[in-house]
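Every protein chain but one is kept in place in this view of the complex.
Chains: A, B and C, in written order; residue numbering restarts at 1 for each.
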Amino acid sequence: MISEHNTNAVNRRPYVRKQSAGWWLDKQYYFLYMLREGTSLVLAVYAIMLATGVMRLIQGPLAWQGWVETVTSSLAIPLHLLMLVALFYHTLTWFRLAPRIVVIRVGGKALDPVLVERGHWVACVVTTLLLMLLWGGAQ
Amino acid sequence: MANNKSMSLSVQRYRPELDAEPWWQEFSVPYNEDTSVLEALQFIKDELDSSLSFRWSCRMAICGSCGFMVNDVPRLGCKTFLRDYSSLRIAALDNFPIERDLVADIASFVGKLEEVKPYLFRHDPKEMDTSVPVEEEYLQTPQQVSLYKQFSQCINCGLCYAACPQFGRNPEFLGPAALTLAYRYLRDSRDQGEEERMPMLNSEQGVWSCTFVGYCSEVCPKHVDPAAAINQGKAMSALDYVKQVLPKGGDQ
Amino acid sequence: MKSNYVRSNEPIVWSLFGAGGMVAAFLLPAVVLMLGVATPLGWVSADVISYHNVMLFASSWLGKLLLMVVICLPLYHAAHRIHHGLVDLHLHLPHTLSLLIFYGGSTLVTLAVGYWLLLI
């Protein structure tokens, strides 16, 4: 056992800095992070709006029609465009992060995350086009 | 080479016995194409103000001593060059208490590295006793090495802690380097220490305090990508969570 | 040194968060584009989302599932980020309250949507 007996004066006085609530305004990198997290607000609003749609649906044709008119009103278009921008940012950041969490290995070698990110984009564009085609052709 | 140009440097000072809080001091230092921030600080110490304190040793970006905030970005002083800047503000690494001038108090950081039990575990107690010489290596193919190699390159410089706002807010967070170290061992085919280390990973102050800000990896001078390690650690922890819920297999 | 670590329950919400992020990234942009831009501008017929058509869609199991996925997972995703984001902004709600509001709220909406869809 080590024994210790200390009679020295304490000269140290480490200076502790506290994080400010506005830390995310200090650096562009942090700001973009907050923006990324902020896109979730848009997502929440949209999800709730869609949920409302389901509720309106079971309330009957009239209720549904009302909902449809609200979401497709010309006033809603700019809001939707804004949402698209936010969603695009979400997608952009998501595809950048995902390959670093789930590493894909082919023949024991890890695929380059940049390559996987591009793969995500290709898949995304394909699903989007497919969805649009189905939607457009559904009439 | 001649030192034909000079640059003004603001250096943050804090001398606990004299100063109530940190303050900035201006210096003008000569520099050339090769001059690093570390060399600029050494010039200040040797020629302008010998009371300035900072840590350094290898001056080749491998010992991890010389982390400073350079224009508010965590960087290694010995691998940052004056030629890339027009003016400089140097301070102690963010998110750590300032011991003195540019010296950060990193004791808690080193404590975290120790806490994740960064050494090889084996189930067989005979294999844990390394005082007896062995005849053979554990086999490990280059591919198996590649699973953890990147995560074993950490020089413990602490830049990632200065970069991480989650650590900045909550000093309890084990943080990028320590979690990466834990993950490095977990991915090593020779290690059997899952039982020892998963509890830390699984805890609130483990991987789950990270919100993937990602700035840690951005500033890491050794491309360790701690953000990836932690977030792969989340996947590992999630799997461990499921294992805990599922009834234990018969062979346990 | 600390020695007793308490297992966090984050894996549950983190998994939902991850799934939601994926769905939001892959599917939502198309939905927003079609519903909120293409339809009002008349690029596609509004008939696609007529009461009749949507009911038809929502009465199939596949339709129900798709609706659940597109609505609820992104909601969990958002709840997760807002829950953590408030802490980031130093706007700490009491932890349990925050969990209740965000994950509890998302679960409520999920249950409601599920219930409504079952009615169809």
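Everything that follows uses one rule, which is that contacts are C-beta pairs under 8 Å (C-beta built on N, C-alpha and C of every residue); 3 or more make two chains touch, one makes a residue touch a chain.
FYI, contacts and distances are computed from a predicted model.
Out of "Na+/H+ antiporter subunit C", "ABC transporter domain-containing protein", "Fumarate reductase flavoprotein subunit" or "Hydrogenase expression/formation protein HypE", what name does the UniProt record list for the absent chain?
"Fumarate reductase flavoprotein subunit"
So which of the visible chains would the left-out chain be touching?
Counting the whole assembly, the omitted chain is in touch with A, B.
Which listed residue, B:Asp105, B:Glu172 or B:Glu218, touches the chain dropped from view?
With B:Asp105, B:Glu172 or B:Glu218 as choices, the missing chain is touched by B:Asp105.
Using the touch rule from the top, list residues of subunit B that touch the missing partner.
Counting over the whole complex, subunit B touches the hidden chain at residues 1, 15-18, 33-34, 45-47, 49-51, 53-65, 79, 99-101, 103, 105-107, 110, 113-114, 117-120, 127, 130-131, 133-142, 144-145, 148-149, 152-153, 155-156, 181, 185, 188, 190-191.
Give me the subunit A residues in contact with the hidden chain, please.
Within subunit A, the residues that touch the unshown chain are 1-13.
The working rule: only the chains that are shown with their structure count from here on.
Would you say B-C or A-C is joined by more C-beta pairs in contact?
When the contacts at A-C and B-C are counted, A-C has more.
If you average the CA atoms of subunit A and of subunit C, how many Å lie between those two points?
The separation of the two C-alpha centroids amounts to 12 Å.
Which subunit B residues touch at least two other chains?
If we look for residues of subunit B contacting two or more partner chains, we find 165, 169, 211, 234.
What are the residues of subunit A that contact at least two other chains?
Each of 19, 24, 37, 101 in subunit A touches at least two other chains.
Which positions of subunit C touch subunit B when the two form their complex?
It is residues 1-2, 5-8, 10-12, 14-15, 84, 87-88, 90 of subunit C that touch subunit B.
So in the complex, which bits of subunit C are touching subunit A?
Result: residues 18, 20-22, 24-41, 43-49, 51, 53-55, 58, 67, 70-72, 74-75, 77-82, 84-85, 88-91, 109, 112-113, 116-117, 119-120 of subunit C touch subunit A.
What part of subunit B is in contact with subunit C in the complex they form?
Counting only subunit B, the residues touching subunit C are 111, 114-115, 165, 169, 199-200, 202-206, 208, 211, 234, 237-238, 241-242, 244.
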